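First the structure, in the form of structure tokens, and then the observations on it.
A selection of the complex's chains, in situ.
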Amino acid sequence: MPVITINAPPINKEQKRELVSAFAKKASEVLNLPVSAMVIIINEVESENVGVGDSLLCDRQQDE
Amino acid sequence: MPVITINAPPINKEQKRELVSAFAKKASEVLNLPVSAMVIIINEVESENVGVGDSLLCDRQQDE
Amino acid sequence: MPVITINAPPINKEQKRELVSAFAKKASEVLNLPVSAMVIIINEVESENVGVGDSLLCDRQQDE
């Protein structure tokens, strides 16, 4: 039943595969539960929907 | 105030109506709170954004 | 994989059983997915940790 949610920038399918595979195996090992019990939800968040400190991530990136 | 979040595959509006109506009424009955207090958020998640076990749901479906 | 999260006031085990059983069956029926795929997480929230409008739920209850 462990449920892991990942809020991340938009990524490609290969990156999703890598994250899910690595996280499920590690969680299974640390929690001592079967890999098959793991559920992972990836939530891709655009940079204008993320605040870091008091400004939007998209505004910070333009400054740099 | 009860807030219910549903992470599900993409569904149509009639399915959303059914889920919201049934969940709000049942929660109201079990929690002994007015139906009008219920807030439900539906989060539609594509199969490439879901991990079950150590693989993406979209990859498992292709195998079957 | 559907994952349902319920934020509710503290409740007893029988109420939790009722919610989980009803929600899992209804979601299975509406989404056309096996009941066994459903994962539900109950998050019990004290009334001092809930804001409704601009005040804490615990303060509103004292007024009534």
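Per-chain numbering from 1; labels A, B and C assigned in written order.
Here is the rule we use: contacts are C-beta pairs under 8 Å (C-beta built on N, C-alpha and C of every residue); 3 or more make two chains touch, one makes a residue touch a chain.
Note that the coordinates shown come from a computational prediction; the quantities given were computed from them, not determined experimentally.
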| Size of the entire homomeric complex in copies, 3 being in place | 6
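Convention: only the chains that are shown with their structure count from here on.
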| message | I'd like to verify one number: the distance from the centre of chain A to the centre of chain B, where each centre is the average of its C-alpha atoms, in whole angstrom. | response | 20
| note | Chain-centre distance (mean CA atoms) for chain A and chain C, in whole Å, is 24
| request: Give, as an integer number of Å, the spacing between the C-alpha centres of chain C and chain B. | output: 12
| Per-residue multi-chain contacts in chain C, two or more chains | 1, 3
| query | In their shared complex, at which residues does chain C touch chain B? | reply | 1-9, 11, 15, 18-19, 22-23, 26-27, 30-31, 33, 50, 52, 57
| message | Touching residues of chain A toward chain C in the complex: what are they? | response | 1, 3, 39, 41
| message | If we count contacts the way the header does, which residues on chain A are in touch with chain B in the complex? | response | 4, 13, 16-17, 19-21, 23-25, 35-44
